[in-house]
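Note that one protein chain is taken out, while the other chains of the complex remain in position.
The block that comes next holds subunit A.
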């Protein structure tokens, strides 16, 4: 076993191992979602966010344009404040854009869908969305249905 052979195989081993780590980071997990493109942030207040989580997608007509970067409770407005990070290329959204929380599939993950309004002025970093629609809670819906049924 020559030293040359040993060093070549060890080099190959280390390169393979580091390559596997890169595959795990890039192909298997979501590293590509972190950092990279810079975006701008807008806030939206919801009275109920249902099961929305951080890093949930933000879509525009189904096309992904950003993600939820922060969720916290605002004790002054008694509402949930959701911070949306939108990628910088989508800088054409009108000020009266509406944000709604929907569910992908019947029991899937929840996401924020944006619907552009009609105003001329566009959203800028730090703006707050004026129109929001909270998540639909299944129990609430069933409760309302039961009330309607018993009234008839």
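Here, a residue touches a chain if its C-beta (ideal position, glycine included) is under 8 Å from a C-beta of that chain, and two chains touch if they have at least 3 such contacts; residues count from 1.
Heads up, the rule we're going with is that contacts and distances are computed from a predicted model.
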{"item": "Absent chain [UniProt protein name; select from \"Intermembrane phospholipid transport system permease protein MlaE\", \"Phosphoribosylformylglycinamidine synthase subunit PurS\", \"Ger(X)C family spore germination protein\" or \"NADH-quinone oxidoreductase subunit H\"]", "value": "\"Intermembrane phospholipid transport system permease protein MlaE\""}
{"item": "Residue among A:28, A:61 or A:147 touching the omitted chain", "value": "A:28"}
{"item": "Which residue of A:17, A:51, A:126 or A:143 touches the chain not shown here", "value": "A:17"}
{"item": "Interface residues of subunit A (partner: the chain not displayed)", "value": "3, 6-7, 9-10, 12-14, 16-18, 20-21, 23-25, 27-32, 34"}
